[in-house]
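I'd like to ask you about the structure that follows.
The other protein chains are all here in position, but one chain of the complex has been omitted.
For clarity, chains are labelled A and B in written order, and residue numbers in each chain start from 1.
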Amino acid sequence: MDLTEKVIAFRKRIIERSPLVHHITNYVVMNVTANVTLAMGASPVMAHAREEVAEMSALASALVINIGTLSRTWIEAMYLACEAARRKGIPIVVDPVGAGATKYRTEVSRHLLDCYVPSVVRGNSSEIRALIEEGSTTKGVDSIHTVDEVKSEAVNLAQTKKIVVAITGVEDFITDGEEHYCVRNGHELMARVTGTGCSATSVIAAFLAVTQDRSEYAIATAAGLAYYGLAAEYAARDHQAPGSFGIALLDWLYRLNDTHLREGIRLEQVQS
Amino acid sequence: MDLTEKVIAFRKRIIERSPLVHHITNYVVMNVTANVTLAMGASPVMAHAREEVAEMSALASALVINIGTLSRTWIEAMYLACEAARRKGIPIVVDPVGAGATKYRTEVSRHLLDCYVPSVVRGNSSEIRALIEEGSTTKGVDSIHTVDEVKSEAVNLAQTKKIVVAITGVEDFITDGEEHYCVRNGHELMARVTGTGCSATSVIAAFLAVTQDRSEYAIATAAGLAYYGLAAEYAARDHQAPGSFGIALLDWLYRLNDTHLREGIRLEQVQS
Partner (left out) sequence: MDLTEKVIAFRKRIIERSPLVHHITNYVVMNVTANVTLAMGASPVMAHAREEVAEMSALASALVINIGTLSRTWIEAMYLACEAARRKGIPIVVDPVGAGATKYRTEVSRHLLDCYVPSVVRGNSSEIRALIEEGSTTKGVDSIHTVDEVKSEAVNLAQTKKIVVAITGVEDFITDGEEHYCVRNGHELMARVTGTGCSATSVIAAFLAVTQDRSEYAIATAAGLAYYGLAAEYAARDHQAPGSFGIALLDWLYRLNDTHLREGIRLEQVQS
């Protein structure tokens, strides 16, 4: 099947099934990522209490772990939720926000990768590099590297951990270590709206929630990022400033139809 | 007085008095519920530290307790705030977000009802049923029951606890055990915006904050839901996607005038 048709098929399944996506995410983006998930047709739930996270993850079809505003009790909850998700066999998407900016974030991100083996890790180039190289740095939560600089390391990480690694930037690169995808959808205004990276992670989780099995995780991740990027392109057609652009992005995540997707998706399989 | 005229009278009093509404609510909706409260003409404050919640509730004209993102220290703060609110005699509105999804949420919700006797509990059908029936379930924070399935149980709950029970859905049902109201205002896009249930609870609290006494709690709750639903209808006239609809909903909560209300309010007293 053509890759664009796969995007269409995933999106259709999300609307039909409205999968529950459990988020343990940061305070800054909770509202917008819940709205992104709803606009996609999926159903978000946020819960972080140790007393309930395992039960909530066991109800869900995908789990998002986002470390944007960490603290000790939240980390414990993340680990409990990951264990429950693994027991149930649902996909886990890790967003290592700000890995490389502080030791704490880098260590927690690496621990999540080492001990809980997520299905997908999505970050900007600096965050992904910080998962791999000692001493690599990030400017707060913003990248100081390009996607190209980190591609080969991402492929190695994917092969070693047997996970999907997604680096988002001007172009997105997605790899499971064997197959590699490039997404050329997106818009520069995304960098002027908070939570657009975290929202990409939520979109990926919605796509993963309707996959048949692990073999589809890489293409589902790429499909989600292409869908998301195309929505941003449509949003930017009529809105060239970040406030109204961010609202229009929600509208277009909801609105994109098969014709829009067939005309606009720029997703292809590549040699790493 | 005609029911629509009561809606108008409550709204007028909110604008005149700008009552302070203390919220202990979940992270996902704090911003939007504060904005909803402000758009109504009331004044929101969020505070959850055990060191100050009693003092803050004692300053307020209504208290919202919303369990959407629970944890142990927050629950303690909720109980302290409820005690202060009861001492002062101000209305308490409980929103049992996700009751039925996890044992933790169900138990905390029931404890709030048993020990602190709120003035109003507002939830979707599944959440309200979970307060009553053992083993009733909720899909994350979304309902899997219809309002009609839960009406008679709601009346019983209202009679037993001497509280107002409000079930929101395609139609809303409000009962204090003796008088029952049906609200037919609202729009389906509300289900694609996060926090529309929690925001309904904030609107109810603003209406309760300007009641004369407990005998008005049921009609004030119904009036708030009708006002809120009508604002959603106006928002949906020009905005058919969730991002811009959510913003327009805030605009119309602020904008609705007596003419809009007289033409659009669909609120009636019903036999349960």
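Throughout what follows, contacts are C-beta pairs under 8 Å (C-beta built on N, C-alpha and C of every residue); 3 or more make two chains touch, one makes a residue touch a chain.
All values derive from a computational prediction rather than experimental measurement.
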Omitted-chain contact residue, chosen from B:83, B:149, B:216 or B:251: B:251
Contacting the left-out chain in the complete assembly, out of B:2, B:16, B:52 or B:178: B:52
Which of A:8, A:32 or A:223 contacts the chain that the document leaves out: A:32
For subunit A, residues in touch with the removed chain: 26-29, 31-32, 68-72, 98, 101-105, 139-142, 191-195, 241-244, 246-247
In subunit B, positions touching the absent partner: 20, 22, 27, 30-31, 34-35, 38-39, 43-49, 51-52, 55-56, 59-60, 73, 246-252, 254-255
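Operating definition for what follows: only the chains that are shown with their structure count from here on.
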Whole-Å separation of chain centres (CA-atom averages), subunit A against subunit B: 33
